[in-house]
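Note that this complex is displayed minus one protein chain, with the remaining chains in position.
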Amino acid sequence: MFFYLIRRILYAIPIALAVGFVCFMLVQIAPGDPINAIVPADAPGDVVEQVRRDYGLDKPLPVQFGIWLMKVVQGDLGRSLATGRSVWSDLSSAISNTLLLATVASLLGFVLGCILGGLAGTFRGSFIDRAATSIAVAGVSVPHYWLGMVLVVIFSVQLNWLPAMGAGPGGSADWAWDWEHMKHLILPAVTLAVIPMGIVTRTVRGLVAEIMNQEFVTALRGKGLTRGGIFVHVVKNAAPNALAVMGLQLGYLMGGSILVETVFSWPGTGLLLNNAIFQRDLPVLQGTILVLAMFFVALNLLVDLVQTALDPRIKRA
Amino acid sequence: MSTTSSTPTAAEAELAIQARQAAARSQGYWAGVWKRLRRDPVTIVCALVLLAMFLAIVFAPLIAPHDPYQGSMLRRLRPIGTENHILGTDELGRDMLTRLLHGGRLSWFMGITPVFLAFVIGTTLGVLAGFAGGRVNMAIMRATDVFYAFPSVLLAVAISGALGAGIVNAILALTLVFIPPIIRVAESVTTGVRNLDFVDAARASGAGAFTIVRVHVLGNVLGPIFVYATSLISVCMILASGLSFLGLGTRPPEPEWGLMLNTLRTAIYVQPWVAVLPGACIFVTSICFNLLSDGLRQAMDVKG
């Protein structure tokens, strides 16, 4: 097991490098000269030449990648074409906002999913099961940006209960866990939570049903073990897989919040990406994708490690 | 949007089992599948809904009451139930029913094409990896791991964002998103089948690698991969319309549900029910494909 851990960690390094390469290639596959993708269109000629030298754009591709990688490792993700600010300065605040939103949404999805999935798995074939399963399927099938729009119309515009946009009365910079700020979080978090809810429901339902059918549970039940006892047993056995699903969902939400953030003007990485696409600001696009993908790689690793630690039965070749 | 890869390990394991079961199938297998399907009303209803939609959009030019591009400012944003315009009109006064029927063509096309392309490419690579093993397997699977390191939405947005807007770029991006999960499934199923006795027997009797793949492996792995691929169609449709929603997919005046949803957004205060129609279409299609895929999986998997 120890060797597995070491190997798993070592294996993440080439993956991270390769992910970096894919992100590097984003600027290369963009139509036109890559130089136009990273300097403003109206930059004077000498500035263009300076950047060309800095990034080694006259050198072969592997060398360019090396130069780019060195810059990235030092925390230099380039400069935004639109604002001239360093990509990292905008990205760092955006990431914490997205992390906040994604964490709340995946917790919400996880809790709801566990409840629905647990009920469905316990009462398989019943009305409850069918209702929970339907909600789960609806959750994974609904275009969530559309759901977000509908929620805004109902709760912000018609009922005037919740704000429609933004991350608080003073912006994200003075975020606090008070009602004034938290009510900005409700609609985007609910919208973003429907997918993990659906997925967790399905997973938990399957896990619970499987465990409940196992002979020893039947045996326990025969011995007159209370519902509570069985519940503890089920939770203990289902937890590692459910946690793994939830961990990955956090990663998916981090990367997948672009549409929801756009609908709610949530100042996170998704809105940053959307603006970058809208303004064709490739350095921002590239930097954001890179950081999100790296986050996902790290999260994958963490989930694997935690899962292995929690459930030693999982055999890893 | 990320149902595809929620639990790759669990799905793979399940599919590997399926493959083993598939290997033991008798001639009565498909009869059994059909029998189980017939007893599953949800799946049948979904299949019928999808069939009806498919026919409607294929024959859209024949059955649509109006021209999808021609509108009139005088009758824009009419409510549902207006005479001559059963589903109302859009922001340019074009008939919604007509636009939805025509729009379905592009939405379905963009939902199915990437999955189909990914199915062909992913199966080829996955079977190759599973059957060849060794270094080939290593190379293909490690490359797959790299793309797995991106959340699917992010990868689609990244690639089409870098390439620029357009249908072709969107399809290209979505295909790239769906190849890795299909490779993984195909590889694990093939590896499962490869080690089975009858393949060994075939090999012993002197059959060439190509024949073995064609006769024994493909026959047994296509089913499970196909089922898996149908579950991707729903994800792909939502992603494709999401790209159009962001302005990265279809271009006006082409009707497409995601783009229609985007352009009708401003009408959500005037005719909310008309404005949500394209979203509802995406929703219904996606939910039907999901349920159909579940039903197929259950029917083809004895474990049910």
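All chains are identified by letter, namely A and B, in their written order; residue positions are counted from 1 within each chain.
Operating definition for what follows: a residue touches a chain if its C-beta (ideal position, glycine included) is under 8 Å from a C-beta of that chain, and two chains touch if they have at least 3 such contacts.
Methods note: contacts and distances are computed from a predicted model.
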item	value
Missing subunit (named according to UniProt) among the choices "DsbE family thiol:disulfide interchange protein", "Homoserine O-acetyltransferase", "ABC-type transport system substrate-binding protein" or "NADH-quinone oxidoreductase subunit H"	"ABC-type transport system substrate-binding protein"
Touch with the omitted chain, as defined above, among A:T83, A:T103 or A:S134	A:T83
Identified contact with the non-displayed chain, of B:P65, B:G81, B:G208 or B:P253	B:P253
Where the missing chain touches chain B, by residue	69-74, 76-77, 91-92, 164-165, 247, 251-253, 263, 265-270
Footprint left on chain A by the chain that the document does not show	40-44, 47, 82-85, 89-90, 93-94, 149, 152-153, 156-157, 160, 162-167, 169-174, 180, 262-265, 267, 271-272, 275, 277-281
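Quick note on the criterion: only the chains that are shown with their structure count from here on.
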item	value
In the complex with chain A, residue positions of chain B that touch it	1-3, 5-7, 10, 142-143, 145-147, 149-154, 157-159, 161-164, 234, 238, 241-242, 245-248, 258, 261, 265, 268-269, 272, 276, 279, 282-283, 286-287, 290-291, 294
Interface residues, chain A side, partner chain B - complex	14-16, 18-19, 22-23, 26-27, 29-31, 137-138, 140-146, 149-150, 153, 157, 195, 198-199, 203, 241, 244-245, 248-249, 251-252, 254-256, 258-259, 262, 273-274, 276-278, 280, 282, 285-286, 289, 292-293, 296-297, 300
